[in-house]
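Omission of a single protein chain aside, the complex is shown with its protein chains in their original locations.
So that you can tell them apart, the chains are marked A, B and C in the order they are listed, and the count of residues begins at 1 in each.
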Amino acid sequence: MKARSAPDWQAYCEHRFVRDLAAGTLPEPAFQHYLKQDYLFLVQFARAWGLAVYKSRDLSEIRQGLDSLKAIVDVEIGLHVNYCASWGIDEAALAKLTASRATLAYTRYVLDAGMSGDLLDLHVALAPCIIGYGEIAGWILRQPFTKHEGNPYADWIAMYAGDEYQGLVASELEWLNRRLAGVDEQRMDQLSTVFGDATRLEADFWQMGLDLA
Amino acid sequence: MKARSAPDWQAYCEHRFVRDLAAGTLPEPAFQHYLKQDYLFLVQFARAWGLAVYKSRDLSEIRQGLDSLKAIVDVEIGLHVNYCASWGIDEAALAKLTASRATLAYTRYVLDAGMSGDLLDLHVALAPCIIGYGEIAGWILRQPFTKHEGNPYADWIAMYAGDEYQGLVASELEWLNRRLAGVDEQRMDQLSTVFGDATRLEADFWQMGLDLA
Amino acid sequence: MKARSAPDWQAYCEHRFVRDLAAGTLPEPAFQHYLKQDYLFLVQFARAWGLAVYKSRDLSEIRQGLDSLKAIVDVEIGLHVNYCASWGIDEAALAKLTASRATLAYTRYVLDAGMSGDLLDLHVALAPCIIGYGEIAGWILRQPFTKHEGNPYADWIAMYAGDEYQGLVASELEWLNRRLAGVDEQRMDQLSTVFGDATRLEADFWQMGLDLA
Partner (left out) sequence: MKARSAPDWQAYCEHRFVRDLAAGTLPEPAFQHYLKQDYLFLVQFARAWGLAVYKSRDLSEIRQGLDSLKAIVDVEIGLHVNYCASWGIDEAALAKLTASRATLAYTRYVLDAGMSGDLLDLHVALAPCIIGYGEIAGWILRQPFTKHEGNPYADWIAMYAGDEYQGLVASELEWLNRRLAGVDEQRMDQLSTVFGDATRLEADFWQMGLDLA
C-alpha cells in the first residue's frame, strides 16, 4: 500500500512540519496549534475504537478494540492534557476548541471508511496515523539535520521513537499484514484507495499546523 | 453455503407452512398473519436497501441498491397492500400493526449484519429471503401434493414461481457468486455463519404464521 | 414508559422463568440454557457499548460508554464464565455455542435501534435489561413463594439484588430520566415503541430458557 501511494506517503512522512520539528525550528505556535487539534483528534480516535468494538465478530476482536480504546481514553488523553499544559495550553482551553477542517476531514473519513466498510477498512484508514507516526519517528532519527540537544520537540520525538510506541506499531503491522494476506485484488484496490486518501488527509494535518488554520 | 447449513436450509424451504400452503390446507388466519407481518418486513427491507446504498463504494453499487429500493417501495409495497386488501386486510390495519418477534428478529439481524459487516454480508443475510423464496416456489411446483386448482394461495405461488421473480433471483445469485468467488476461507466462515443465522430466522418467520404469534 | 407498556413489562418481570427461579423449582437445564445464551448476549452487549462510544458527542459520553464496556468485558464476562463453570458449562462449550433466536432477536434489535437512532434510543433499548433485572430481583425478594435456603439460584438472585448491581441500576435510571425530561411528545412515542419492543424481546429470552430453544 505504501508503494501504491508512494508520493503521498513520502509527502506525509517527510512533510515540512516534520522536518522543522526534527530540526527544532518549527515555530512554537504551529506546534501548539497541532497539539490542540491533536486533542480533538484523540477524542474522535476514541470513537473509532468504539466503532471497532461494534464491528467485532468475536470476543478477541472486541478485546483488541477495547485495549486500544483504553489506551486512548485512560492513558493517552491524560498524557496529552499534561503535555499540552507544559506548552501553556490548559484543559479549559482544550474544552473550548473548534475543530479545524483538517481535523474534521481525517477523523470523519476514518469513521465513515470504518462504518461503511468493515474492521479491516477501519484499521487501514487508521494506519497512516498509527504506523505513520512510528515511521516518522524512525525517519527523524536518521536525518542529519535532526537536533536532539535543546530541541523543544525532543520529548515528542522520543515518545514516538520509544519502545512502547514502536511495540504498538509492530503489533498493528502484524495484525494488518495477517489480514491483508487473505484479500483478493479487487479488495486490495479498495483498501489502497482508503489508505491513499487517509495518507493525504494526514499530510493535511501537518499542513494545518503550519497554516494555523 | 446451502450445503454448510443444509438441515436449517431444508427446514426453512420445506417448512410446514410452505407445505400446507402448497397443498392449499394452510389455515387462512395463518396466511393473513404472515401477510401482515410481511408488510412490516418490507418496510425494514427498504431500510436494508437504503443501507446498501450507504455502503456502496461506487455509482454502480449505488444504482444496484437503488433499483432494489425502488422495487420495494414503488412497486412491491403497493402490490402487497392490494394483495392484503384481497385477503380482507385494509391499509389502516397495516398501519397499526405491532411487529412480531420473528419479524423483529430477522429484520434487525439483517440490518446489523449489513451495518457491522460490508455489502457482501448484507446480501448474504438477505439471501435466504431473496434466493430462498425463489427456491421454495420451485420446490412447491415439483411436489405431488401441490394443489393448483382452487388453492387459495395459487396467486402467491405463481408470483414467486413467475419469470419476473425468478429473473431477480438469478441476477442476485449471479452477483453473489461473483463476489463469493474472491473470498478466502476465513471470510467464507463468517459469511456462512450469517447465512445460517438468517436461514433459521427466516424459518421462524414461517413458524410465526402457524403460531399466530 | 413502563406504564405505556404495562402488560408487556409485567409479563417480562413476572415471567414463569422468573417465578420458578425464585421458587427454586426452575429445571436446571432451563437455567443452563439461559446461562449459555446469556454469555452470547454479553458479547453482543459489549458491541452495544462500543456503539455507545462511537455515538458519543464528547469525552464524558465516551467515558460513560467505556466504563460500561470495561464492566462487561473485563469483569462480567469473566464472572459469567466462572459461574457457568460452577453449573458444569466449560469455556470450550461457550465458545462453540450457536445463538438462539431469542438471543439474536433482542441483541440485534438493540444494536439497530441504537445505530439508526441516537444514544438515547440505545439506552432505552437496553433499559429492559439493565433496569429490568434490578426490578426483577427486587420483585423476587418481595414474593411469598421465594425460597432462599437451598435455592440453587440463590447466588443469581443475590447478585442482582445486591448493592453493586442496584447502584448501577440507579445511576442508569438517573441518566435516563435526565435525558427523557427534555424530549417532546413525538420523540417519547418513538422511544416508547423501542422500549416496548425491547421488553417483549427480553420476555422471549426467559421463554427461550423454558423452551430450551
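Just so we're on the same page, a contact is a pair of C-beta atoms (placed from the backbone, for glycine too) under 8 Å apart; a residue touches a chain by one contact, two chains touch by 3 or more.
The structure presented is a predicted model; accordingly, all values stated were derived computationally and were not measured.
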Query raised in the report: Considering the complete complex, which visible chains touch the unshown chain?
Result: A, B, C
**Report entry** Listed residues B:A23, B:I77 or B:A158, member touching the removed chain
**Finding:** B:I77
**Report entry** Touch criterion as defined above, residue of A:Y83, A:Y109, A:W139 or A:Y165 at the omitted chain
**Finding:** A:Y109
Query - Which of B:W49, B:Y106, B:Y153 or B:W206 contacts the chain that the document leaves out - result: B:W49
Report task. Pick out the residues on chain A that sit against the missing chain. Result -> 47, 99, 101-102, 104-105, 108-109, 111-112, 115-116, 197, 200-201, 204
**Report entry** Residues of chain C in contact with the chain not shown
**Finding:** 54-55, 57, 115-118, 121, 182-187, 190
Query raised in the report: Contacts of chain B with the missing chain: which residues?
Result: 43, 46-56, 58-59, 62-63, 65-66, 69-70, 73-74, 77, 111
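The criterion applied here is as follows: only the chains that are shown with their structure count from here on.
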Query raised in the report: Hey, which chain is the most central one here, using CA centres?
Result: C
Report task. Name the two chains that are joined by the greatest number of C-beta pairs in contact. Result -> A-C
Report task. Call it same or different for chain A and chain C: same when shared residue numbers make up over half of all numbers used at their interface. Result -> same
Requested in this report: Quick one: point me to the chain whose Cα centre is farthest from that of chain C.
Outcome: A
Report summary line: Whole-Å distance, C-alpha centre of chain A to that of chain B, is 43
Requested in this report: Report, in whole Å, the distance between the mean C-alpha point of chain A and the mean C-alpha point of chain C.
Outcome: 37
Report summary line: By the touch definition above, chain A meets two or more other chains at residues 54-55
